[in-house]
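Only one protein chain is missing from this complex, and each of the others stays in its spot.
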Amino acid sequence: MTDFPKELLTGYGLYKERIYRQFEEEYQNLAIYGQEPEVMVISCCDSRVTPEGIFHAQPGELFVVRNVANLVPPFIQGGGTHGTSAALEYAVTGLKVKHLVVLGHCKCGGVQAFRESNGKLSKTGQFVGPWIKMLEPAAITLACTPVDKNEDPQLALEYAGIRQSLKNLMTFPFIEKLVTQGNLDIHGAWFDIGSGSLRVMNKETELFEDAQDLRARLKEQEAED
Amino acid sequence: MTDFPKELLTGYGLYKERIYRQFEEEYQNLAIYGQEPEVMVISCCDSRVTPEGIFHAQPGELFVVRNVANLVPPFIQGGGTHGTSAALEYAVTGLKVKHLVVLGHCKCGGVQAFRESNGKLSKTGQFVGPWIKMLEPAAITLACTPVDKNEDPQLALEYAGIRQSLKNLMTFPFIEKLVTQGNLDIHGAWFDIGSGSLRVMNKETELFEDAQDLRARLKEQEAED
Amino acid sequence: MTDFPKELLTGYGLYKERIYRQFEEEYQNLAIYGQEPEVMVISCCDSRVTPEGIFHAQPGELFVVRNVANLVPPFIQGGGTHGTSAALEYAVTGLKVKHLVVLGHCKCGGVQAFRESNGKLSKTGQFVGPWIKMLEPAAITLACTPVDKNEDPQLALEYAGIRQSLKNLMTFPFIEKLVTQGNLDIHGAWFDIGSGSLRVMNKETELFEDAQDLRARLKEQEAED
Partner (left out) sequence: MTDFPKELLTGYGLYKERIYRQFEEEYQNLAIYGQEPEVMVISCCDSRVTPEGIFHAQPGELFVVRNVANLVPPFIQGGGTHGTSAALEYAVTGLKVKHLVVLGHCKCGGVQAFRESNGKLSKTGQFVGPWIKMLEPAAITLACTPVDKNEDPQLALEYAGIRQSLKNLMTFPFIEKLVTQGNLDIHGAWFDIGSGSLRVMNKETELFEDAQDLRARLKEQEAED
């Protein structure tokens, strides 16, 4: 017999019998016509952060990279097998997505491991250590020019990591060009499973604002117009 | 005003007001007690392949890496900033997941780009090319010893990629050891959004079998026992 | 005629006719018997921070290294021509000083240059950049585990630099051994020319305390004993 996790088989059964049946036509079209997502999300592997769940998104809507601590590496010429860069290139130049969203989150284990290492990343695993070393520029920037000194240090570094990834996105020539032309937008967001809060980075202040407040303001404005 | 995609804000509003409200207590516990997923999924960035959707999984259940073409690189000593290896290390040695599932899918753009390159990956993008180059051993194995010659070549390479990733998983000492001890299982699966089919790789035959059939057989067996 | 700065010649005249005349015997003894300082100070080149002035110290009392931003590099096996390491080795193993004092200060230009670089040290001068790069671990530690979140970021990084230098001192085997044996003490201090304040790092809390308060408490205790 198979040793495939029984919960997955059961869960799949529910999907097939309820969800697929409901959306069969849309899904068949997705298979026939291919994907045309407008949004790419760079998110964490954390099991509590499910981009499709948080954004109530349907199949076909979000192109999603998930890696430890939702990190975007800086552009490196001849940068080899960098999976996140490959995904960015595929989404931006191939699928021509219109938005890149770096989605960080509360109590991120990658950020926590970085903080606990206190700069001694060699003790943090042979792969995890070099990977989260990408947080170093974020930590340095945070120490040099803190945006909000009252933040909890874990939260402050989660935010700083998102800001650094946004900076790194702009180091890719094919991204920088489209952003400058106004054909691509990049965004930072942060999610807390516990309170259900989503915060969106204000590009001018670099502070994170409650998404529900943003929605309310958008609605008011629409009512006014 | 914010230029954060309005659909995402609207989607999030639905999440917050419907889903979060319903599961508030479970989500707060996930924040307080941390994640303890039993399953890690290595999946594709493709917007049509959402592991939580396909397995009807709740937040906290699946630790998910998503990269182009759901590839697992081979273990490389001093392997630098390899995000997928970092995620594997974090999940296996840190979170102590019990299952690793490589989840491929139908009409994979990464596999298609590999096929279209016809071996000239340098034309496939400076990041996508080196990344999907990891499919080369899969293609070579497929050409040498096809498991099922009647398969469509795109599907055959999707399967071969999954098989190769499973092989590569076993090159990680910390994975190989736990698998040998019986404390970790690795699985291959393949999903088709159009038909809603999920297929699971039979480890003996290396053929992919319909998951609904597996479920049915499991139920029969349980009824017998 | 000489172009030696006239102010220096005038200043030297004052020294020779007033100071030297007054202390002639002590100075001759220092020449004959050699130096036996008990304290080594690692201080900044800043013209406003004069260790002998701040500590009202006489010739022969303080062995002084001064470099940009009062930095101690970490111990590096075969570390080449590192001047500060050479001075430490000379003072600790040769002169057998009893105290090492890392003396930071307010508005340090090296710390400021590091902050303004925001991680792009390549723009900060071909020698200054690599030198103040030694502040990176301090900045990272500050971002990971801030000691006092209410500090001004410049001050916070000045303190963090001192703490990092104290850590680095302990990486030298010949220092670590003597400190462990109780034969050498290391201290952090910080000076502000504007207010005339000296603050001394409390080794347990790692916070900086006013030196005048420390003196007062020491006197009280002596009166009690």
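Which chain is which? They are A, B and C, in the order written, and residues in each are numbered from 1.
By definition in this document, a contact is a pair of C-beta atoms (placed from the backbone, for glycine too) under 8 Å apart; a residue touches a chain by one contact, two chains touch by 3 or more.
Remember, predicted model here, so these are calculated numbers, not experimental data.
J.: For the full complex, can you list every visible chain touched by the one that's not shown?
T.: C
J.: Since one chain isn't shown, list which residues of chain C touch it in the complete complex.
T.: For chain C, the residues touching the absent chain are 1-16, 19-20, 24, 27-28, 30-32, 34-35, 37-40, 45-50, 52-57, 59-68, 71, 73, 78-91, 93-94, 98-99, 101, 106-107, 109-110, 113, 125-128, 130-134, 185, 187, 189, 192-196, 198, 200, 202, 209, 211-212, 214-215, 217-218, 221.
We adopt the following convention: only the chains that are shown with their structure count from here on.
J.: Testing understanding: with touching defined as stated, what is the shape of the graph linking the protein chains, line, ring, star, complete or other?
T.: line
J.: Which chains are joined by the largest number of contacting C-beta pairs?
T.: By contact count, the leading interface is A-B.
J.: Over half shared or under half: which fits the residue numbers at the contact of copies chain A and chain B, same or different?
T.: Since more than half of the residue numbers are used by both chains, the interface counts as same.
J.: How many Å are there between the centre of chain A and the centre of chain C, using C-alpha atoms for each centre?
T.: 44
J.: How far is the middle of chain B from the middle of chain C, if each middle is the mean of its Cα atoms, in Å?
T.: Once rounded, the distance between the two centres reads 55 Å.
J.: Just curious, how far off is chain B from chain A if you go by their C-alpha centres, in Å?
T.: 18
J.: In chain B, which residues are in touch with two or more of the other chains?
T.: Residue numbers touching two or more other chains: none in chain B.
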